[in-house]
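What follows is a short report on a single structure.
We show some of the complex, not the whole, and keep each chain where it was.
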Amino acid sequence: MTPEELDRTDPEAAIAAAAKRVSNWGRWGGDDVRGTMNFLDSAKRRAAADLVRTGESYSLSQSFDMDGPQKGWRRRTNPIHTMLDTGTDAVAGAQGFPHGIGGADDVIAMPLQCSTQWDGLGHIFDHGVAWNGRPADKVVTSLGDAVTGIETIADVVSGRGVLLDVGRVVGNSLGMGDELPDGFAITENHLQDTIAAQGSSSTVGRGDIVVVRTGRLARARRDGWGDYAGGDSPGLSFTTADWLHRTEIAAIATDTWGFEVRPNEFDVAFQPLHQVAIPHIGLFLGEMWDLDALADACATDGVYDFFLTAAPLPVTGAVGSPVNPIAVR
Amino acid sequence: MTPEELDRTDPEAAIAAAAKRVSNWGRWGGDDVRGTMNFLDSAKRRAAADLVRTGESYSLSQSFDMDGPQKGWRRRTNPIHTMLDTGTDAVAGAQGFPHGIGGADDVIAMPLQCSTQWDGLGHIFDHGVAWNGRPADKVVTSLGDAVTGIETIADVVSGRGVLLDVGRVVGNSLGMGDELPDGFAITENHLQDTIAAQGSSSTVGRGDIVVVRTGRLARARRDGWGDYAGGDSPGLSFTTADWLHRTEIAAIATDTWGFEVRPNEFDVAFQPLHQVAIPHIGLFLGEMWDLDALADACATDGVYDFFLTAAPLPVTGAVGSPVNPIAVR
Amino acid sequence: MTPEELDRTDPEAAIAAAAKRVSNWGRWGGDDVRGTMNFLDSAKRRAAADLVRTGESYSLSQSFDMDGPQKGWRRRTNPIHTMLDTGTDAVAGAQGFPHGIGGADDVIAMPLQCSTQWDGLGHIFDHGVAWNGRPADKVVTSLGDAVTGIETIADVVSGRGVLLDVGRVVGNSLGMGDELPDGFAITENHLQDTIAAQGSSSTVGRGDIVVVRTGRLARARRDGWGDYAGGDSPGLSFTTADWLHRTEIAAIATDTWGFEVRPNEFDVAFQPLHQVAIPHIGLFLGEMWDLDALADACATDGVYDFFLTAAPLPVTGAVGSPVNPIAVR
């Protein structure tokens, strides 16, 4: 299916059809809480360690501070970091500790999805149904996600990462430099073209963590955040649902706010690919990752896979988590 | 020096003397902000990748929730996790999204050192002076740590980890099972004995991240938190400062609240080893790590080193960070 | 009905019967959002102003800080107050403002019912039904109380206050000093006896804000918080529901955590009087008020009514609010 073949007036039918094609419900048993992370096992992790060649490491995280992109949509703010103790207090003699010791300490308040993040399996529902067919109201209450909280994958997310620099490959092929324009829908063809152009280190398969660079963050870094959070953006086409399922990847992340193309590919819609990918495929989505430095390194030596650790903070019952993903090449 | 040789009445002199012996000020230039993380370079990281044998992974993180050990000391509370959107709302039709999509979203408020964590270099001062000799009031104000914020090591903390299971080795040699009692000061001899007992995979050297299991967390897990946060505990002796310096390790973490033995080894004192280790050695300290499952695995096959990624969340200007450390063996 | 006549095994039937007797549903129309605050009109407020005799004022608020009674039950913590800017920073020259101006600024994070507070009408439901018969899921979602948020009474709560010092009157009559013991159920007879003993300034009627002192806070102040928050306490008997309704009071507050007697008067129960008073009577309940200084003043001159302003903070959609009630005599 291509984006042109979508009936823009009927997202609900398109979602239902896609969900039927790609569902992984029951694949790992009725009790499963890890979805596609089941693809990432010790053997995959073992093999991934061989990808470390020089030992250079890259943080794929944006910073966490008040200068971030959030504008308060549905109470998603930037992180608010305040100090409990400071160096100025220590110097002023205000702390009352013995033998000259002084200290600083701090607190943060933030939405768990305010900056570089994982979406957990409890983040999105389809008609009130969560991953593996569970009623959403039996999964996520005000007390959090009692079933698929992000802590269930605390020890999993370490393995082979593959960068697909669609921004660079497709962007340049279209004469747009290293960045895709807002509203650009990345299709399966674009993904395949990128893999082909990047060469053999870019093959995508079971248990991989795929990171897709669109160039959207590079643009925000240069031009200001603007509507980075929630506004128009390049991103994956709704039609990639089958590829996301067929490849048996463990997770996928982008350098954009919302993973999928925005405006979405239906007349009236909100993140329809999420509605398929999370509750039906059981797929973990990463958003707002910073892939630019890694992409430069990959472009220089032509090697696009690496050992990636992107362990969520195990906040009990969380439906998402901030993360500092580390790629070692 | 042994604990018995310490003059319990004069921590200030002992701290000053130790600081003089172990200072790394200027070692990496006057502008340095990474301290002992400078020991952990790409070559070390490259070599560490060879330690992955089976690909099993272990999270060394405690959970982040209201059931943690914090009791409010200096406003250190347990994490408060609240929901912005829930599954019950989605099912109740209260969200107003199109085509049947529903979602859950969440927020956290927490001290950055409430659970498994890194102490940053701006966390502790000696007589108003921070790492590398900087005046503490020029480093950490109410706006945060403008110099050595935890974000400066966002991409570093991945390399060789070594478990020293002092709790098991020394605890059993003293007939105490796998746990050291509260107030037990771990000396250099205990560390050396543990290395010797565990065998060749336990050697400690430049750039390593050492994790020391005391058994304190296992006890809290069994008996309840009690005074885990701030109360009595086994931990490193003040006299290990020279070993911490001489070994040129990049970082060290324990399964205790406060890294060093408590009560501290002076009559009136508060965390004197911190006062030497952080501002003078420039050493990163990890606290409240959960080492029990990893320790069981190491004891089973007798291999104590592994590939460890413990990337802090890059909260700009933070003097510490929550972390989910991942050990891959 | 007396407490002895309650069937301790069947709270649900007792609640249903009481609800039927005291319901105010529809009394102020189907759209009503103010419940018993409708009794407090301008005429009542006008008359209350005459109660000001000397102009002395009393704050009936406990402090808001980390030293409060909360222990984390259902994530109810004490307030966490942190500074955004400090005097030490100003003196250290760290703020960068012109012409020698410096400043301090601060932030708070707190449950809205952590200290002296009002319960709003969206705080309690009976079998999923809220005040005036509305389905609770149409009233309070994760976005807050869209109907009866505390802001709806922002301008109302100013009028005649009456102190019923049951602790002093009944406590002393029973030889227990000025404090009722934990588990003591205050009945209508106790309320009437107190009114009679205190004299004519203590009559209770339409539109009044009644404040009931039990002595529980005085005990906590002397002996430590202990289980003040959620533990055993004197408080109103379930059987006072009819009095609460018949008197047509606008609101009622106590110096206890939970208003009603604890343990509750059924074998297995949780705050059954709330379940009648809030959704059925539409009554506003105040908790954790500090009535001791006011009670001393009233006991001295024998005048028990006063002008009371207890305006909630108009947090949009809140189901409760911190408050600093001011009594002027």
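Before moving on, here are some points about what is shown:
Every chain is named by a letter (A, B and C) in the order it is written, and numbering of its residues begins at 1.
The criterion applied here is as follows: contacts are C-beta pairs under 8 Å (C-beta built on N, C-alpha and C of every residue); 3 or more make two chains touch, one makes a residue touch a chain.
The structure displayed is predicted, hence computed values, not measured ones.
The complex in this file is a homo-oligomer whose displayed part has 3 chains and whose full count of copies is 4.
Note that in this section only the chains that are shown with their structure count from here on.
One copy, chain A, sits rotated relative to the other, chain B; on C-alpha atoms the angle is 180 degrees to the nearest 5. Counting partners per residue, chain B has 75, 81-86, 88, 92, 109, 137, 141-143 as the residues that reach two or more other chains. Against chain A, in their complex, chain C makes its touches with residues 80, 82-84, 86, 88-89, 91-92, 94, 107, 109, 142.
Residues of chain A that touch chain B in their complex: 11-12, 15, 41-50, 52-59, 61-65, 67, 74-76, 79, 81-88, 90-92, 97-113, 122-128, 130, 135-145, 151, 154-158, 266, 268-272, 274-275, 307, 309, 311-320, 322-326, 328.
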